[in-house]
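Beneath this line is the structure, given in structure tokens, with notes to follow.
With one protein chain held back, the other chains of the complex are shown just where they sit.
Naming follows writing order (A, B and C), and every chain is counted from residue 1.
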Amino acid sequence: MIRVQREVFDVGREIAALTAGNTRIGGVASFVGLVRDLGGLRSMTLEHYPGMTERQLEKIDAEAHRRWPLEASLIVHRYGRLEPGEPIVLTITASAHRQAAFDSCNFLMDWLKTEAPFWKREEGADGERWVAAREDDDEARERWRETG
Amino acid sequence: MIRVQREVFDVGREIAALTAGNTRIGGVASFVGLVRDLGGLRSMTLEHYPGMTERQLEKIDAEAHRRWPLEASLIVHRYGRLEPGEPIVLTITASAHRQAAFDSCNFLMDWLKTEAPFWKREEGADGERWVAAREDDDEARERWRETG
Amino acid sequence: MKILYFAWLRDKAGMSECEVSPPPGTATVGALIDWLAAQDECHAEVFADRSVVRFAVNQDFAEADTPVGPGDEVAFFPPVTGG
Partner (left out) sequence: MKILYFAWLRDKAGMSECEVSPPPGTATVGALIDWLAAQDECHAEVFADRSVVRFAVNQDFAEADTPVGPGDEVAFFPPVTGG
């Protein structure tokens, strides 16, 4: 499942909803990305491409299910204006096996970073600027390339 | 931080408490282990070694902080009688960097499986039995052996 | 053909979307960029450094040789920074 929203999310509630009634699940991995303040950050505004965002998140989510034996998964990505410390993104994967949960959750985050059409603009003491893409995000994504 | 308790935990609340006020945190990885029912499980009872449990969890937690640049971490392990679908264990790691959070959370779980003095007894339709240790848990732990 | 701009490409373009009708020979994203860049100074600047421009055709990531045609939705944006 995927969701794109302005509102904050509650990790505990999302995990509970995702796993309710499914006793085949042995492990639930989750990741929350937060607005980090490296100094003087006032806010971060996330712009996205409505329509394409949902489409890409659905694809990434489906790819995780193709690669790992998942019982359930969730991607929630926020947009709009966020302050330091606020959550930006949540990924949850549930599987019978803990390593499948860990790996697929890691995979979702790496792919999100390079495949989901979001752009961050930071507002600091000296004005606003668009955040540049990171090369190590590309490298992280490349780890999951299927060979052979 | 570590806790050993009978009571259930709330992942969202634990993450919020752990990350509150620290805007250096960019990513929070967490894992919840659940009582899985492979067929006919009525309950699972976790016995532990009070004193040694806390001591070993503290060690594992400290080892994660030694290996990764963590801003915060938490291990909560339950004991007592649990029913299928109930959470057993929670690990949370928070770092400036997402991969450090993922890896250290994975590490905590792998070490817990082989280093924390807990024993599971399953109650099924045909009576009770002690759960045998898994070889692949030993292998998972070996991944983290430091070389050189 | 519907054109969308995001992030700082939108700032440079001075608009978030527009409807364009490129000449019939404009069959790929690359050709579309050539045509757009030639339309006015503002667009010339948007596409000044094409190495930092990414694009999507009908909401899927595309390459310079991805085909485009009337009715398509073509978006231009910098490398994504979500997650």
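Everything below uses one rule, namely that a contact is a pair of C-beta atoms (placed from the backbone, for glycine too) under 8 Å apart; a residue touches a chain by one contact, two chains touch by 3 or more.
None of these values were measured; they are calculated from a predicted model.
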{"item": "Displayed chains contacting the withheld chain", "value": "B"}
{"item": "Full-complex contact with the absent chain, from B:3, B:24, B:97 or B:120", "value": "B:120"}
{"item": "Sites on chain B contacted by the missing partner chain, in the whole complex", "value": "33, 46-49, 51-52, 55-56, 77, 88-89, 109, 112-121, 130-134, 137"}
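Criterion: only the chains that are shown with their structure count from here on.
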{"item": "Distance from chain C to chain B - Cα centre to Cα centre, in angstrom", "value": "49"}
{"item": "Between chain A and chain B, centroid-to-centroid distance (C-alpha), Å", "value": "23"}
{"item": "Separation of mean Cα positions, chain C and chain A [Å, integer]", "value": "27"}
{"item": "For chain A, residues contacting two or more additional chains", "value": "33, 109"}
